[in-house]
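Below is the structure I would like to discuss, written out as structure tokens.
With one protein chain held back, the other chains of the complex are shown just where they sit.
To keep things simple, chains are lettered A, B and C as they appear, and every chain counts its residues starting from 1.
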Amino acid sequence: MAEYSALSLLKNALSGNRDWKPAWRKPAPKPSYDVIIVGGGGHGLATAYYLAAEHGITNVAVIEKSWLGSGNIGRNTTIVRSNYLLPDSIRFYDFSVKLWENLSHELNYNVMFSQRGVLNLAHNPGQADAYIRRGNAMRHGGGDALWLTREEIARKVPGLDLSGSARFPVVGGLLQQRAGTARHDAVAWGYARGADRRGVDLIENCEVTGFLRDGDRIVGVETSRGEIRARKVGLAVAGSTGRVLKLAGIDSFPIESHVLQAFVSEALKPFVDCVVTFGGGHLYMSQSDKGGLVFGGSLDYYNSYAQRGNLPTVEDVMSEICAMFPSVARLRLLRSWGGVMDMSMDGSPIITKGPLPGIYLNCGWCYGGFKATPASGFSFAHTIARDEPHAINAPYTLSRFERGAVIDETGHGPTPKLH
Amino acid sequence: MLISCPHCGPRDLAEFSYQGDATRIRPDPASTDAKAWYGYVYARPNPAGRHREFWQHAGGCRAHLLVVRDTLTHEIYEVTFARPLPGTGETA
Amino acid sequence: MSPRRAATGGLLDRTRTVRFTFDGQTYDGHPGDTLASALLANGVTLVGRSFKYHRPRGVFTAGIDEPNALVTVLKEGVREPNIPATRIELHDGLRAESQNRFPSLDYDFGALNQLGGRLIGAGFYYKTFMGPVIGPLKGTRFWMLCERFIRRAAGLGRADYGKDPSRYERMNAFCDVLVVGGGLAGLMAAEAAAKAGKRVILAEQEPAVGGFARWSGETIGGKPASVFAEQLAERLAGLDTVRLLSRTTVWGYYDGNTLAATERVCDHLAKAPKGNPRQRHWTIRAGKVVLAAGALERPIVFPGNDRPGVMLAGAVRRYATEHAVLPGDRTVLFTNNDSAYEAAVAIRRAGGHVTAIVDVRPSISEAAAALASEAGVVPLTGQAVVGTSGGKRLAGVTVQRFDAATGALSGDARPIECDSLAVSSGWQPVIHLASQAGGKAHWDEALQAFLPPQPGRSWTGAGAFMGRMTTAEALASGRDAGLDAAGKKPSRAKLPEVAPQPLDIAPAPVFEIKAKGKAFVDLQHDVTADDVRLAHREGFVSVEHLKRYTTLGMATDQGKSSNVPGLAIMAEARGIAIPEAGTTRFRPPFSPVAIGSIAAERYGDLRPDRLTPMHDWHVENGAAMTPAGLWHRPLVYAAPGETVEQAYIREAAAVRRSVGIVDVSTLGKIAVKGPDAAEFLDRVYTNTFSTLPVGKARYGLMLREDGIAFDDGTTWRLGENDFLMTTTTANAGPVMQHLEYFLDVIWPDLRVHLTSVTDAWAGAAIAGPNARKVLEKCVAGTAVDNEALPFMGIVEGAIGGAPVMICRLSFSGELAYEVYSGAGHGLHVWEALMEAGEEFAITPYGMEALGALRIEKGHVTGAEIDGRTTARDLYLDWMLSKKKPFVGSALMDRPALIDQNRIRLVGVVSLDGRPLGGGAHIVEKGSLDDLGQSIGHITAFCYSPELSKYIGLALVRGGKARHGTRAFVSDPLRKRFGPVEIVSHHFFDPEGRRMHG
Partner (left out) sequence: MVERATPLGTDFRPGSYGDIAGGVGVTLSAPPTGTIVEATAWPGRDKALATALGKAAGLTLQPAPGSGAFKEGKAAAFVIGPGRFLVSGKDEALSGRLTQAVDPQTGTATDLSHGRTALRIEGPAAEWVLAKLFALDFSQAAFPVSAGRATAHHDVFAQIQRTGESRFDLYVFRSLARAFSGVLRHAAEEAGYTIR
């Protein structure tokens, strides 16, 4: 398949764009593979890509019940960052940012990772200290972080309510410059194309309906397109983890599924450059290249698999964005959507071998899945290929809950709705 | 979403606070059975479909309610008090 | 007289003239005009530029589906971008601007993008702009450079940064039946439901109800349709069980039959009346919903179909009939169905000229032919428009013979001169809300349209929304739907008579004419038919991939006119039927909604200010207030010229030296009452309260179920079965909920009642060696000496005549008391304490001094109890009872929670005499240039006037084991690095002599 480049665009334009080839094949499933990845979202596709690219394992199928990228990779607010507090998180997400920085080249697909920065606003001295603690943790972990004064913020982000009389006046902000946004769908498509080019079969409209067993061991999957056997089955089905695990006989798991809504405004000329988060509540916002303001807030706060948001949450989010940017009140909301999040018991993911022989599990991404896509795929591929975790995902075990070794960024404990 | 509080009648979702899965059983307080405590504190059935869950009518009568709701459609099948209540004779 | 306005007709108030400006030019119109109709009446056809190619565009529709004519409205000193001109009611002084053009609408540099043509087709940006792998533009740099230009070119209107001065409000409404859509079907439904005794709300997005009846020119029951609708509406308005909401768009269908709607209360007025919201956000809880949202027309896709002057046929009909405006001197119609023929007649009736009707069908019905002849034209059947000419406005079309069955063109292309082209490919029911409600649309082959899912328990449908396209069907299905919603059977009573409509409403299945040139599917986003085919070629064939890859249907009109043609083109490319290609699920909002309107009353007032009884005193006495959750608390009472640091040092020193007073009213307070109250406290606290004597208080610690520390505070035993629990300010709500959960769900057998009494009590803490002397001066009714009021003792008395409860407890390590009075007496008691303390120079102190005093004493707060630390991490093991289980006891000793290498509480002392910093880290070695490995962080710091040093509390790996060792504070964010000593967190009076004294 041809490389994408300015030259190939020109060549194809001259021939009326009639010679472009499909970005990936649409193969029928083979009877067996070395590895099956269940879930053709960002993480599943990335895992397949890295299995092929890093470990030379190409006899791989990604099976997806719907269209590729139909899960949360295509319904998030596109933020990439590693501004975390705890060392395990910083290590993992910083690794991810490094992969992001070269991802377009790696995939020969422009995923439009734009390092426009993520700015967390602090609104009282205690919150400022908490953000500074986080920023310092990032710096000590090898990442980048800056503390901005209110004056510096005013210069960087016009339109913010920085008045002293604001309900939650801004006292400063934590800026991670290497953070930013990427084009979410392109990440799925880029990994899909990259995996496909290396021989991975991407099988759409193929739903897992059960697992094939040999004793305790999982040796493949039953699907809507027949049985497919594999030596190893990796699950990357965040949002549906509970449902898929039930097919494997696991009825109870440290995850709850919750709906998170996201929003986009009508397109505007450049309005805000970096990603900004509001500390007087819970809100994050950026502007897409197309011009829409993309933003979101908290979960809908109850178990759901419905991809259906509720109105009070919409109202809360709109109230907060108006408090942060009072001129946004007059702009118009264009679209909202809901994604189903795997909310884990400490807010951190699980990337591990098990919980049954033959199964490998990648789940529990809470809000953080999009930015994690490269590192998640990379470390999950490592775990599947080597049967042991990579250093960056070693802490993300399932047993950590029993041991008390939780990685709790928000400090809310086993209350998934609050992570 | 509206939840029909057995005390207050149908009220807007915004008045309620979600309190999670209602099927877990708290071990005896003196129990040292780590598995049982793990099951209570961390493990969730998280079904796609009917879900028994607690809600508190925090912005109303403050009672905790046992709600049976479908996590695929958000349809609510049943709402009762989470505990027997004075004078109502109703139980969870 | 405007150049294109007919001399008579239209639903306009011609007695009044309204003056407005567009791009600085002044024009006139009449009440009843939209900006679009008024611009058309003034002969303005170029109103906007498209998103990507900056092609000139004109008004395309007459309603909510407008993709082209987006303008920025300037009002109240702020810009409101991207508003369809078709939705703006004209009012005096209206100012609008075109957008997405530079320097002007007529001459736009962005139009150069058109030269890029095929190079910048769908998804081109995924294939390029990646830049070099090495060199200064490696990584993301080249892309970010390109992106700057792309972002400037993209976007539509420009927003500004000024605060929106408008008021927004919400309204909660309840009804038995909500009718969405005030066309004939909706009106009939509302009347039927109201007559059946139901409470009805009818919402119509237009300024006037009637919908199609306003411009159909039909006769109903012997009256003009518009009059029939008006009279029906008047009857409804007279009923007090019916609320008619015009200018109200229902945009969200949420669970539990909760619907969201926006009423544009004042947008059509030059100035909002005092106290009136610009827009009102309605949340409507409906027993049942009648969806009567009508249908929207679709265009045919053909080359040059975006030229200004090309318009939907129904829009032409509407402008001609409702606004008496003709879009051009010579109009050509291009259609695959009969409805366009009515437009032809409307043009003729308004005095216009129909040049040709081009119909892709080989033959047409007699009725259509009759209409054509009424319009004075012979239809060109079996032909199609294959191109257009003209620059910034249409000058002509090219027509060629067309086979509707194969899509093949044949014969010579013939030009027809015209300045207006009206197109139609049939009608698509507005099924958005039904889709939001959760149902799946289904394809109707006859109508070539998606129909809503089968009505369910929550909603029913009527009229064109259900595919009942004729007026007679609208009346009948409307009434039946209204009755159904009211739980009644359909009626057999006679309906008003409508002239029978013999037109063939079924369109020929033709959505695209394939010929040379750019044929636009999504006009706003410039997605062409070739783009759809490119997506197909590259494998982006599922409807979601198509949408995401090409951006089809993602513009502000959300594909209202482009969805079906886009799907049809993809289906054809794939060789499958349209329904197999799928339809996307619609999500709220149905059409764009002002963000402020949804924020409603919280716009400008996000969260309430929570004030203590002494709030005004603090402000009057110079306190700088700081938010603490919803509360406002004094930070410091700075004297003129004093910095925050100077102020808190002075305040804290005054406490240690003499006496200070601080407002502690914000602490959470919960009355815990009942025969099992003590047992309950034993279960929720780690330590024991059943042994606490009446009249004494005890410090308590709570854990979460997972064994992590949750909250601390003192609980006072006021009677055998009567406790007053205090919590931290931040956790008052969560603790209350935690306790209620246990009582309601886990231990329903316990007889305990909880009541939040946070607001019932004002709390003033006085601390310092002279604290007792202050009390002695002002407290009546009780002694306060060490015997009457020992450490942790409680007495009742009065200060200044107001009853008080005093507990001797200390957060600062000083001799200290908390004086509680009824909140309404709080200020009075505070002032009495100030007066009594005057001779001791009693000093009010704020959060900063409070913090400094507690740091010196080594008391933990939320900075240390941060949801990750255990009691052992904080050296509060002594509070963990071994005699009883308590919440958290089972899991608190899991292996990772008792690891000695966890970060644990210590004190740190700055060794270089410089301040520390909250959030600074601790390292064993390193420098600002070579950051060491973090072993912990500082949770709080202060200058200790007592020790004359900067000190802090920190959570450091290993904790106590590091006492007496050296380390460094490392704070790269504030560029601070320096030596510290790790010490015990009890800096001050570790034996507690002062507070016990």
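Please note the rule applied: a contact is a pair of C-beta atoms (placed from the backbone, for glycine too) under 8 Å apart; a residue touches a chain by one contact, two chains touch by 3 or more.
From a predicted model like this one, the values you see are computed outputs, not experimental measurements.
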Thinking of the complex as a whole, which visible chains are touched by the chain that is not shown?
-> B, C
Pick from B:A22, B:A43 or B:A63: which residue touches the chain that isn't shown?
-> B:A63
Options C:Q114, C:N721 or C:S984, residue touching the unrepresented chain | C:N721
Of C:A760, C:I898 or C:A961, which sits in contact with the chain we cannot see?
-> C:A760
Touch with the omitted chain, as defined above, among C:A111, C:L611, C:V644 or C:A961 | C:L611
Footprint of the hidden chain on chain B, which residues?
-> 7-9, 11-12, 14-15, 58-63, 81, 84-88
Missing-chain contacts mapped onto chain C = 169-174, 199, 273-277, 283, 285, 601-602, 605, 607-613, 616, 630-631, 665, 671, 673-675, 721, 751, 753, 755-762, 800-802, 822-828
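One rule holds for everything that comes next: only the chains that are shown with their structure count from here on.
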Return the distance between the CA-based centres of chain A and chain B, expressed in whole Å.
-> 30
Counting in whole Å, what is the centre-to-centre distance of chain A and chain C, each centre being its mean C-alpha position?
-> 22
Residue numbers in chain A touching two or more further chains are 308, 310-311, 402, 414
What positions in chain C touch 2 or more of the other chains?
-> 254-255, 258, 283, 438, 705-706, 891, 894
Residues on chain B engaged by chain A in the complex (per definition of touch) = 1, 12-14, 17-18, 20-21, 34, 38-39, 41-48, 51, 53, 69, 71-74
What part of chain A is in contact with chain C in the complex they form?
-> 4-6, 8-10, 12-14, 16-18, 20-24, 26, 66-70, 74, 87, 101-102, 104-105, 108-110, 112-116, 123-126, 128-137, 139-141, 145-147, 158-159, 161, 167-169, 174, 180, 183, 185-186, 189-190, 204, 265-271, 280-281, 287, 289-291, 308-311, 314-315, 318-323, 326-338, 400, 402-406, 408, 410-414
Residues of chain B that touch chain C when the two form their complex | 1-2, 10, 12-13, 17, 19, 22, 26-27, 29-32, 34, 37, 40-41, 54, 56, 58, 62-64, 73-74, 76, 82-84
